[in-house]
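Certain chains of the assembly are absent from this excerpt, and the rest are unmoved.
When the chains are written out, they are named A and B in that same order, and each has its own residue count from 1.
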Amino acid sequence: MGKIVNDFVINVATANGTGSQSSNLIILHSMFEMGIPVSGKNLFPSNISGLPTWFIIRVSDEGYQAPGDYTNIQVLMNKDTWMKDLEGLEPGTIVVYNEDVKLPVDRDDCVLLGMPMTKMARKINPKLGRLIANMYYVGAVAHLLGIDEDAIGKAVKAQFKGKEKAVELNMQAISEGRSFAEENWEFECQFCVESREKNPDSFLIEGNEAIALGSIYGGVSMLSWYPITPSSSLAESIIGWLPELRSDGDGGSTCAVIQAEDELAAAGMVLGAGWAGGRGMTCTSGPGISLMSEFIGLFYFSEVPGVIWDVNRVGPSTGLPTRTQQGDLSMLYEASHGDTQHIVIIPGTVDECFEFGWRAFDYAERFQTMVFGFNDLDLGMNRWVTSGFNYPDKPMDRGKVIRSQEELDSIANYGRYRDVDGDGIAYRTLPGSGLDPILYRGTGHDEDGVYSEDPQVYHEAMARLKRKIDGAREHLPEPVIREEENKELGVIFYGSMENTIVEIDDMLEESGLSVSTCRVRALPLHSEVENFVRRHERTIVLEINRDGQLFGIIRKEFPVDLIPKIHSVAHSDGMPPRARVYSDMILEVLKEVS
Amino acid sequence: MVRLNVLELEKSEYTGGKSSLCPGCGHDQISNNIIQAAWENGIQPEKIAKMSGIGCSSKTPAYFLGKSHGFNTVHGRMPSVTTGANMVNKDLSFLAVSGDGDTASIGIGQFIHAIRRNLDMVYIVENNGVYGLTKGQYSATVEKGSKKKKGSVNQQAPIDLCAMAINLGCSFVARSFSGSKKQLTALMRAAMSHRGMAFIDIISPCVTFANNDESYRSYNYVKANDEVLHILDYIPHFSPLEEVEVPEGEFREVNLFDGSTLRLETVAADHDYTDAVSALSAIHKSEKAGSHVTGLLYYDDDVPTATDTLGLSETPLVDLSEDLLRPSEDSLEKVNAGFRS
């Protein structure tokens, strides 16, 4: 029987707080070391210790990164989900389980491979037995798939950087696991790994850390934050990198960090920093954005730059705090009362996380407004490949800031809110500069910044704001388009769906369709998105939410003649998107409308 | 001859727009006081940042210091905006005005956390016991038993913002009255000379909604029930002898950050402004007596400010050049390399 090479799914069922995250990352990284295209998704619960956690590893020479349709190898460690995990398996699945859990394994139609992991672990180290038990399944999986010892060694070292004792102990457990499997399991696994040429530049990194680094290279000078999953790691990563990357010569930090008392305060601090001429940012998730709504209106109306990253988790309300979704998009676009509209930038890869991390500040200062970065738990907290981040290709754009009296004098008829250039963007001065001081305010104001309730003044100010944000369209990241000759079907999508789109695309093409894709990377939408729709017979807007939020925006904004060609496919259940679910839904919709 | 201050500026350099408050409003007196204090202290107007929330009180930054930048933010959230601005420009002198509605209700959280961080600012509450701008509803600082012009007697216990600040270790806590020109000016000047959070709770009668005699915050009531802790003189660092006579009785001197001095002349019983518990005791007592204790209630010059603990660059962050804000290309290569290994 021919082996299935580099094409399978492993699912590891554990409880959190048991150290299983280390084991899973070692499996992931060891294969990555071998140059094998691999991705991992951590499905963790909203608590600190003891609740069910699954880690899904997808290995695919095709580069598919979504959880596959079925699990090929199931690791069973958690008694709480044992029975349900078992039940859900397809016949033929390989089940590696911890014998010491002492629960029945009644699946004769599967391949059952037991190992007394806890007992063996206790032998090496009675105290750390529970943690180390998880390393045995690493050994078991390594054996089944033929993962290089070297690669494992490297991954373990990377995981326990600097802690030699830990490296040794865990290596021993993995070896014992491998040996036990070799000696006791007669089964020859149909799945195996095969080394590929590894891009020596590539590494795995979480989206949040990439944004953190991007922000640091974007010159963030004030980070205010309030902890919330899944955005905390973004802030904590900035904090972690600051000493190395952002010390002035004399040991002083060039970025202030404040753990705010709540999200309202975090947003207010960003506003204050932006007003004073700094590059302020915060990061949060849906509930935080809701709380920031009032301040967001003040950013918009008083025209202060700032950056807020939303790492989306499942809403509404507290929702599923540790699951992924694209459910905040429409809120971000028009957050706060009254007529408002905000810039939203949406990375889809870790490279873009880095890039948009720094660009966000340029946009904010250029357009003198609050810029939302939109990320989600899947891209933010799982690890994805990059071959290294690119240094910003241009100096910081500090926007229209007047820094001297001469500059000020050179502007005829200067006023803080006067559109002298015709692009809707006025010039500003900074506190402390002594230049043309005004009292900023959230109330109506004229072109000089003076309080006004005058109808005409208000109407013109609002029209200018609309023009300003509208004018940003063509300056924001343009969509990434992969286009087929035959313009049969276009799929518009965004953000972390990038990790699933190739597989969806392939599934659709299998059914005979020719599929172009267009990844939206910013709101308001670039004109190329509209052109993309125009060129295609039909377009699907694909997203990870219930209501089809981007679809709604497109329906609202696109020319009437395009509307009949555009359809929504939206689905969200907290899971990272599975390709099959979406491709089936797309086919369904196409059937309905044709 | 026009009088000039130490910077050789006229007082008119410190004034602002025309007030749109009700004639006689206590807030306007406070604005005048701010103008006077800033001028006398010789602060550069362009180095001041005026901050406020929303309310009649929070409108006043439009009426003083027209040469200073400022931000009239949203209701109750001025402290966070000030925090952000302070982080990126620690050299600005933040002068903030809020109301009792703005601070004690919707904004109490931000007030508390600004104190906890010892944000370097002057935080003034123009405290009239009502929500002036929304037409006179009771605020959370109004005393039990006080009665505004229309409506029934207030039944709820007040939040004493000074007691709250002291309890939180605020580094400078004072109370005064918009009608006490001399006391208020001395405290205002001292607050401006302080580094860290200087909180002044100023009783400021709302003439439209609560200046009746049954209101504990009416002019008449306050004048009759002002329990003055000490007589105050401010002695600026640039002119140590300016118009201040050495008092005859006992006195103590507070040395302020900029080298100026606040001299406290004992009135009746001496008040120990360095002891939080005794300050709290004074407040609790006066609350029971239905009086208002005024003066410097608490002072502690040994609290690090919000920016102190962060180990920031000496240069205000806003003045850093791009090469300090954006790490080098090399450094990014190192970062990449670190991940690869």
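Keep this in mind: contacts are C-beta pairs under 8 Å (C-beta built on N, C-alpha and C of every residue); 3 or more make two chains touch, one makes a residue touch a chain.
Just so it is clear, the model here is predicted, and its values are computed rather than measured.
> What are the copy numbers of each protein chain across the entire complex?
Whole-complex stoichiometry in this structure file: A x2, B x2.
Methods note: only the chains that are shown with their structure count from here on.
> Between chain A and chain B, what distance separates the C-alpha centroids? Give it in angstrom.
43
> State the interface residues of chain B toward chain A in the complex, per the touch definition above.
Residue list for chain B touching chain A: 44-47, 49-50, 61-62, 66-74, 77, 79-89, 91-92, 109-110, 112-113, 117, 306-307, 310-318, 320, 322, 324-327, 329, 331-332, 335-336, 339-340.
> Report the residues of chain A in contact with chain B in the complex, numbered from low to high.
200-203, 205, 213, 216-219, 221-222, 224, 241, 244-246, 248, 250-258, 260-262, 264-280, 294-295, 298, 302, 358, 388-389, 391-392, 395-396, 429-434, 437-443, 451
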